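Taking it in order: structure first as structure tokens, then the write-up.
Yeah, one chain of the complex is gone here, protein chain that is, but the others are all in their spots.
Chain lettering (A and B) follows the sequence in which the chains are written, and residue indices restart at 1 in each chain.
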Amino acid sequence: MSGPDTAAAIAADVRAGRRSAREVLDEHLARITRRDPELHAFNLVTVDEARRQAAAVDARVAAGEDPGPLAGVPLALKDNLCTRGIPTTCSSAILRGWRPPYDATVVERLRAAGAVTVGKTNLDEFAMGSSTENSAFGPTRHPMDPDRVPGGSSGGSAVAVAAGFAPLALGSDTGGSIRQPAALCGVVGVKPTYGVVSRYGLVAFGSSLDQIGPFASTVADAALALEVMGGHDPKDSTSIPQAAPSLSAVLGQGVAGLRVGIIDEMRTGIDPDVWARIEAAAEALTHAGATVGTVSVPAVTYGLTAYYIVAPAEASSNLARYDGVRYGLRVDAPDTATMNARTRAAGFGPEVTRRIMLGTYALSAGYYDAYYGKALKVRRLMAQEFDAAYGRFDVLLSPTSPTVAFPFGAKTENPLAMYLSDVCTIPSNLVGHPAMSVPFGTGAHGLPVGVQLLGPALSEPVLFRAARVLEEAMA
Amino acid sequence: MTTDVWATWELVVGLEVHAELATRTKIFCSCPNRFGDEPNTNVCPTCLGLPGSLPVLNRQAVELAIRLGKALHCTVAGSIFHRKNYFYPDMPKDYQVSQYDQPIDSGGWLELPSGFRVGVTRAHLEEDTGKSIHVGESGRIHGAEESLVDYNRAGVPLLEIVSEPDIRTPEQARAYVNELRAILVATGVSDAKMEEGSMRVDANVSVRRRGTERFGTRCEIKNLNSVRSLGRAIDYEARRQIGLLESGESIRQETRHWDESDGRTHTLRVKEDADDYRYFPEPDLVPVVPDEAWLDRVAGSLPLLPSQRRVRLAEAFGVEPTAEAVALLVERGQDDHALAALAAGGDGARVLVHEEHNLVVEGAVQHVAPGRLAALTRLEVGGKLTATQAKVVLADLVVAGGDADPEALAAAKGFEAMDTSAVTAAVDAAIAEDPDAWAKFLAGNDKAAGALVGRIMKATKGKADGKAINAELAARRDAASA
Partner (left out) sequence: MSERITIEEVAHVAKLARLELPPDQLAHYAEQLAGVLEHFADIDALDLTGVEPMTQPFPLVNVLRDDVEGPTLDRDEVLAAAPAALDGRFRVPPVLGGEP
């Protein structure tokens, strides 16, 4: 997948008139037609829409205009990003067939930069899951072993990039939903600082945790995408009022003198084949001039609990609107309350139902202080500990996922076992810091392993520099 | 039940007023905030609660909340929004974005024209819901076959203004609402029209035996569409509760609906533990922390409030601020006009009387140039016109467009023919000379006036104006029967 199929190479060719956007699109559509029936990365491939967009890019090139830094780059969108007139389902029966009357800000920005959106990718229903098994439209399969999961919840987007369906894809990350499938599928996945990318048009799961981010096959492509999609958006009150981080320009600056800390608490419960790659990554960074030490962030131990209180609590409120009144599914009943209750019982899958129940419980009278209130304090405590760690280190290092891609059904019976897949990724969401997963070799069964780089708020440039060093070490 | 119940029972009322803010756009989106448009035309992804949409707070809504906070002597502080979670089809997200434990305005008070102060617990910002029509036989929510929802109102900014349970009579409740409405209008915070629903009042009513400290169980009364309904509903509800308590029953905490047609309150909903709103901080919005400069600018730009205008008027005219005329003039917005007439050399007492009577057509006095009104009162106190004649001239002044010479108008009526004191003396003399005719006239026999008029004409050698005499007699009869 390296070489001419990177987003950077495509955009350079299309802008220079060496290849047409149409040609690029057709190559990718051919790959999708060939393999997606088996993998099911996409809920919907928008062929006609993509052709129109590609034609528009080509017309601009023909007219001597510059279509932008992503000229003709095929882009896959997680199916929880609103696309005007194009079904946006969140892989849920409750939203089947719903066509948003507006585009998400990221979709607008990437299209304006010349990207060609090819379709909507599969996910765990409403992004709740770590395997893409919880989709109302069937699971997505791992491109290297169809009996295994690609991770989740943005499994479809990770597979779209890994299988060469699109050089760029967007996911959303509430507790690891970009980084974990990126790690399992062997691609780069970025969860930006909370507020760097507008959430406008992202169907909310856990509003104080959700961030949109890119999947790419190279660090440079991920940088390119984040530069286009990031930056202040007045439609999102939590959007940080500054321009997108400048990343491409600093990618080659290396890590000489950088202080890298391995998080002690993220060592336990990690499969040995995965841990071996962390040690290799530490070595590679040291070799490139960084100093590597270990650091303790004790509160991350409580991350899972805090996360599985906050995310379901916010979700229970965010998903109340699917009530059969204004859009989506309705199951008829003699009165509105019963209609709401039947519609929701029929429209939500088991994991979504479970989390709505859990979140409702955690917020209900008498339990707020014991659960939600406490979880918010854990977040603060964790942020304070991370701040202390960043006094001594510039970047922290950990596994992205405790294991390589696991077989279908391995964790579906036990929600807690599945929740443990996110143990290393959750802390960054709780504290709002950026983190990214970079492929770094393989583990058991020859399956990809990702290493996670973490940094303080707005430290994306440093993370990308370190990621680039690891990428080069693997080349 | 007699009114004696108030000797043993005490009424306790707290009011919750929802006022729609006079902004151009909604609180969290840029849809127009406009009443009466075609249904579902003022909607966007945010106020329809579409998946993926997000709120952004309207600066003007905050400005108006600060304005009201300052007008009600509240502490205006940093505040945050919460989500209040409950299912209702009028509410697009099935949660309401509202303020909970950190409202923007808290701890203020409102002074009634009587001088009584009602504590204001808090005033917080929140979004309004949409509006349903219930289709079916009754047109009411009960027994409807289906409901049809319009989201134009969804997301209209509201201030929920909560009073302390300081109110003790239905009259105070009415006065509170009238005063609050006057403040909302004066500050431009809301047009506060109860009939259009831009101001809605719920009353929390309870009773307790006089001398006891503990509050009784309260009922919340909804559907109060006018200030008059408010007073009636409170009175009815208090008596209902007293009746129950006196017959040994207890009050159930519930929400009750005021029915204008039968003059009663009816159970709408029993409060249960299902009222679990699962409040939590709204993660899609950030805190609002107005800086001192903003607060000072708003405080400095407040118009004179009704209470200040009452004091100003009372001081200028040398009367008590609690005088009924003072409250009335300020309520009608005639205080500036009255002050202008006074400044133009008018007689204070007479200006107040004319402003208060306000002629037949409401607001007519305001159409008279203050200088002309002042001149008219000078004619009165100078003995050129009787009170009755002055009233006639004032009416002519209004007809003439408000800017005519009252002396000329009086002359046209023939009022200048003689000194008013002479007319007054002649009328006094005629009544003294013919008490029988006066008694008959007082009893309602208008023909008896003829004898009196004849005597007056004779005594004044025909110089008196017949019309003026008749008017004077009628005025005296009115005064005698009052």
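One rule holds for everything that comes next: a residue touches a chain if its C-beta (ideal position, glycine included) is under 8 Å from a C-beta of that chain, and two chains touch if they have at least 3 such contacts.
Predicted, not measured: the structure shown is a model, and the values here were computed from it.
Contact with the undisplayed chain is limited, among A:158, A:185, A:226 or A:240, to A:240. Residue B:129 is the one among B:129, B:206 or B:307 that touches the chain missing from this view.
Only one of A:53, A:198, A:364 or A:398 touches the chain withheld from this view, namely A:364. Touch with the chain omitted from the figure is made, among B:255, B:308 or B:424, by B:255. Listed for chain A, the residues touching the missing chain in the whole complex are 98-99, 101, 193-195, 208-209, 234, 237-238, 240-241, 301-302, 304-306, 308-309, 316, 320, 323-330, 332-342, 344-345, 348, 353-354, 356-358, 360-361, 364, 371, 373-381, 383, 415-416, 419, 429-432, 457. Although one chain is not displayed, its contacts with chain B can still be listed: residues 23-25, 29-32, 38-45, 48, 56-62, 78, 80, 86-90, 129, 132-134, 136, 141, 144-151, 222, 255, 257, 268-269, 274-278, 281, 283, 285-290.
The working rule: only the chains that are shown with their structure count from here on.
Centre to centre, using the average C-alpha position, chain A and chain B are separated by 57 Å. Touching chain B in their complex are the following residues of chain A: 80-82, 88, 90, 95, 98, 100-102, 104, 199-204, 207-208, 234-238, 313-314, 316-317, 320-321, 323, 325-327, 336-337, 340, 360, 363-365, 368, 372. Interface residues of chain B facing chain A in the complex, by the touch rule stated above, are 45, 48-57, 83, 85, 87, 89, 92-95, 147, 149, 273, 276, 278-280, 283-286.
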